[in-house]
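Reading through the structure tokens given below for one structure.
Subset of chains shown; positions unchanged.
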Amino acid sequence: MAVSQETKRDYSRRGYGIRLGWGKRPALVVIDFQRCLTDESYQYGHNYDDEIAATAELLSEARRARIPIAHTVIGYTPGTLDAGIMLIKIPGMKDFIFGSEATEFDARVAPTAGELIIEKTTQSAFFGTPFNTYLTMRSVDTLIVAGCTASGCVRATVTDASAYGYRPMVVAEAVGDIADEPRDGSFFDMESKVADVVTLAETLDELRSVAALGRADEAIAARG
Amino acid sequence: MAVSQETKRDYSRRGYGIRLGWGKRPALVVIDFQRCLTDESYQYGHNYDDEIAATAELLSEARRARIPIAHTVIGYTPGTLDAGIMLIKIPGMKDFIFGSEATEFDARVAPTAGELIIEKTTQSAFFGTPFNTYLTMRSVDTLIVAGCTASGCVRATVTDASAYGYRPMVVAEAVGDIADEPRDGSFFDMESKVADVVTLAETLDELRSVAALGRADEAIAARG
Amino acid sequence: MAVSQETKRDYSRRGYGIRLGWGKRPALVVIDFQRCLTDESYQYGHNYDDEIAATAELLSEARRARIPIAHTVIGYTPGTLDAGIMLIKIPGMKDFIFGSEATEFDARVAPTAGELIIEKTTQSAFFGTPFNTYLTMRSVDTLIVAGCTASGCVRATVTDASAYGYRPMVVAEAVGDIADEPRDGSFFDMESKVADVVTLAETLDELRSVAALGRADEAIAARG
């Protein structure tokens, strides 16, 4: 167990982990579901079949609700001149070159037209990318997060999202890691201080209600 | 145990956690050793006596080496208009008001003249502050990190430091948390992907060698 | 004349300067109307009486409309350790110390309770401050800008606002500079590429309509 009951009780007693709740204008971001991470034949690959199935459900409902959708991929341009410190810690990432097979999206959750693709060089989807501008241009207030890994790029993105002022909603079934302890530890830390960790079912319900509201708005607009 | 031996072996086998090593121009940052976190009578307070003693040693040697030193404090201006999402998750932070007793530095590791004080409103020392500019103006390439909490503000600062291009050196004895599992889990995650977790002894040695080098440079400069 | 008719025609012919128009949720920011800039007895002081009178009208209407309001002040903490390059170019700014008389707000347009105060160390209100988070937390999409100087801090703030995804509305009567050419040149550049330069009258009308809409919303909410 990544976190003991005693620690959980201590956090609760101190007043950590109050629920954020949903805002009004959510967006969905899928973090790094790319070949070299989701295909076990790669050095850093891992089996995320369950998380990808959950993410596919999220994508389907999010498309129906017409909310902004973004997909990130981690890597470097050829030559890796855009790399930061991470490439020193994990030298094998030199093969994560944008445009190569390693950085292709997993076909089960690939972007479709009208969805933002973010090429990033470090963990957070916000760092050195136009992601925040994309969200601001669309008045997003809530960020639904799926992808991998919980303790790496998901967590860094969620930490930044909360700092930038978006409510991060981490969908438990749709976020994976290569081992249980880092995932469970990060779920606990995020839930305690910067995000809500929510179920897939709750998120799908929320997306359906956003879709219904959107259709109502459109009907009112059409009636003039 | 926050992370099993099996998980550690798996990470190692994949090639995570290569050592960064020291750069040439380190700076030291002390994260959030402020009254409301280091004094157990506060809601979020915890006993960090050991970590503070280690940090005092770091400060002493860093001052001798004349490297840039910064201290962060987390909180808000009166009215908390500058708050992000974190204040919703942890409403008790409404009392962390800059200028109040809650945000006073712990006297054992308080800043002295010539050291930067960073008032920050979220976890990372880099977010919404002039900290990165301070480091760039001084050509820093390595960031020694002490303070609390390992799984919160230290980790967010370290993640950002690696993204910005600084080698983060997390001093194990000088970084604490309110519970062991979040600390150990974050040490493992940081060491695997974005930082070196180093000992106090190694860091003090490095600072002594920087000091010696600085004195040699000054002697050469004086000889003209 | 800062920009010739020929140049204006060339820009127009090429298709620069299309009007942005107003978004739905404006905020107002007043840039650097502080003693050392608005009081002519200071080295960098200048008479901005007209611009301050226009800004006072903006503030009055913005308060009635209950939109987010922010005020910036440029300077440094004692010791100026947080300074960037600007302090080398303009060494006299060493006296712009936060908390001193030099950085007091001009009493005619001083903040009232519930308005954000942003202490910044360089030109843009966004750089190294929590300003963007403040706007995102309030779902702002349009930024009304008053203050000084047009070619310095106003322009840098407006440039950043457009990059971050906010519609910048520069209120011509409320934005000043120490000389006409820099002001007129920056108005032309901003209007061509990143902002609308609008009249005080149009902005006051817009704020009145936001206020009316807000009251209507409240009435609907009250009726349940």
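To keep things simple, chains are lettered A, B and C as they appear, and every chain counts its residues starting from 1.
Assume a residue touches a chain if its C-beta (ideal position, glycine included) is under 8 Å from a C-beta of that chain, and two chains touch if they have at least 3 such contacts.
Predicted, not measured: the structure shown is a model, and the values here were computed from it.
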Complete complex - number of sequence copies, 3 represented:
4
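Quick note on the criterion: only the chains that are shown with their structure count from here on.
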Equivalent interface positions on chain A and chain B, same or different at half
same
Copy-to-copy rotation (chain A on chain C, CA atoms, range 0 to 180, rounded to a multiple of 5 degrees) logged as 180
Approximate Å spacing (C-alpha centroids) for the pair chain A, chain C:
34
With chain centres defined as C-alpha means, what is the inter-centre distance between chain A and chain B in Å?
27
Considering chain B alone, which of its residues make contact with at least two other chains?
84-85, 122, 128
Under the stated contact criterion, what part of chain C meets chain B in this complex?
77, 79, 81-85, 113-117, 121-122, 128-134, 137
Contact set on chain A toward chain C in their complex
25, 132-137, 139, 141, 163-166
Per the touch rule above, chain B residues touching chain A in the complex are 2-4, 7, 10-11, 14-18, 20, 43-44, 84-86, 88-92, 122-124, 127-128, 151-152, 156, 159-168, 178-182, 185-186, 188-189, 192-195
